[in-house]
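Following this message is one structure expressed as structure tokens.
What you see is the complex with one protein chain gone and the rest in place.
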């Protein structure tokens, strides 16, 4: 069990009152809040040990470099990576996915090749493939959903043949909360000789991930959704695959030698980290990983699940409301999207905000999914380590206010 | 005149003692230190107004979005851009140059086209072009240097013909301090219908830049070299050119619509900012820009110039030492590279560090330049707003120690 | 900020029963607008005859504010000259801007184009992220008219 009141004490922003009311922050799936420990770790570097990394033979630079590489090590341990070199720091999950799409895809894919993804992907795992498909002549194909908001594995199986060179799938949908069976997809992908990229933007913050058993070959995620700062993300990849992969960006630190008309690449991970990396942000992410590890990712998952179960129960009390996503908490994370007929999601969010409840409204960067659900927008509440049942109650009460204002109350 | 002692008070790290000695931090060309104002601006957002930008219809998200767009506005004013939309936030200067190379270059260049750059470029303005040249079949050509470490404009002029589609040149060399004549290069580039990208990584932190008179069409730079945080950079571009340019990365926020097999792009600048941007870092950069503007960029340039003049004078006292870069302070920034025969640059840096003096040693991510100078490494001292003459004196004294240890003293 | 200022009854009424929600058989000026952030979409179809909008269709989907704004706009511009519509548009956008509160056009005693029901959208100004929603039908209308004029 988690001591949420101690945890809440580490997040000063939760004290903020919104429109005079207690704040229920229910938008962690978009970005989480940060504990003071993360802010302190970054401020400490800036105030005491700041200099560019990997570049100076002097004290501050050595200290900063050590702290940066220590952060890499922390992330490697957090994911149970085979070695620190498998951790590539990027700007974000989006940047990680683009690094892979350009570094691997642009240099590998050919006309006739297939990229297999799913309709529940975030734009970050669709749009880069549109671009790479256009440049290479490869074709983008989709796996569909069941009526129960799960990946339709039966239909999916038929999509796997030797034309498929890469499977790019989310570890947890940011709209539905659905967690597809990555291990099974890995088996299918490897069976046809394809590599598997998992979009871990929602999975890594909310569930224990061991890359040695996950089945994926590459995994991208962002720091800011897992208590870390903005401006930092990670691409994890199997070392051997990273070693044979071309870099996407060129610049300093990623080279062994630069001649006038050619360059040779440095070893991994540096090959993929062109220029001055967001190293203070990486150090912040290291502190976030420490914080999450101290709680225990099993406990984080369990806490989310409990709140999700409670929220699904309470939301069922709201007349007319429908949830887009699995109705139970099996293989499901704590992102709950819902539709309240007669009130547009954007109006829901505005009214909830007035009541101190922060939820997101819109297409959640998943337009193909929303379209396939027959929606143009939905509202979404999502949970993290600092949320409590009281937040769910505030949500349900505020939905009552929205229904009253829109005259849906026993009209 | 600048009040350096008031300025130094804003940089707590300058109090650090290195090996028991006062620290002379002379590596700002690699990365600058940060004033408390910048750290406070970022911590304030994290503690009080943090949520993902552009995504939420609730209070925190509106506050964060406003602060982010306000930072964009500050940078636009700082550069005298025609509008805020011309400011694209990236991870760094390197990322800005890669964004341009991929977004513009990969989608525009054809076999037979030429990319014209100079031998004094940083790897960030060479290696991306190696990659793009390989993908497109375009050819990379170089402008050379004069014996006085200036761009050889006579030779350069002959390079300009209608095959040249893009000119990519530094605004200030991080090794030599040389500031090439951007306006003249702009005339030459535009005369043959080419676009001009200026690598402003050193120029923007150290000199007043007005993009409406500079002559460049695109300009990339990093926040961390101008008192801002790591993880943030800028690509400025003329609006009309940005509007016709393809994005490099795909993801959330950069789209107008995403369908299964195609996407439409959002308006500038969002088209180029895929996913969650490093928005807290942008806000930090906004605070850095405020800090620099309060000093006045004319004063920053003048201060650097005075220290450079003084350092060139004092370094001339060191027997055998040779400076790579213009011998005067005309069109020259405060980065001074030098070679001390008989002591390798790396040894110089180690000894200086023991004396509290932080300088950089190596190829400075400019291998083609160093090779053309017949060197494999050099040491470099560089200045910024918090440096004082005492730092230069400490440098010269420490070089004396190095000479003594290596037995070069009146041997 | 009170929610009642935003969600006036007349707005909810237009949202529930939008006017001019039709595809025109015979339109000669059409534009599509969308708000990429919230996904609101609107299509404006106009029949312009003799410098006058003789028919208008406002379709699409979105939040109560964009839908109500479009519905009211249709009523306000139908039968008006392009000239008058331009004045109306300027006035509406003025009302939605930060200093809109001081617009004398909002004085009901003032002669000239009067916003009528549209004035009920004043409360939106207090919810800055929603201003785009209210403006969406109007910028799309401007676009449709611009296209008509340029091909005229």
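Just a few scattered comments:
Just so it is clear, A, B and C label the chains in written order, and each chain counts residues from 1 on its own.
In the analysis below, a contact is a pair of C-beta atoms (placed from the backbone, for glycine too) under 8 Å apart; a residue touches a chain by one contact, two chains touch by 3 or more.
All of these numbers come straight from a predicted model, not from anything done at the bench.
Note that the absent chain touches A, B when the full complex is taken as a whole.
The residue from B:132, B:361 or B:394 that touches the chain not shown here is B:361.
Here one chain is not drawn; of A:19, A:62 or A:136, the residue touching it is A:62.
By the touch rule set out above, chain B reaches the unshown chain at residues 19, 343-347, 350-351, 354, 361-363, 367, 370, 376-377, 401, 405-407. As for the chain not pictured, it touches chain A at residues 54-55, 57, 62, 255-257, 266, 270.
The criterion applied here is as follows: only the chains that are shown with their structure count from here on.
Summarising the inter-chain layout, the chain whose CA centre lies farthest from the centre of chain A is C. Our note on geometry: chain A versus chain C, Cα centroid distance of 39 Å, whole angstroms. In whole angstrom, the spacing between the mean C-alpha positions of chain A and chain B is 31. Counting partner chains per residue, chain A shows two or more touched chains at residues 19, 346, 350, 361-362, 367.
Shown for chain C are the residues in touch with two or more other chains, namely 37-38, 129-130.
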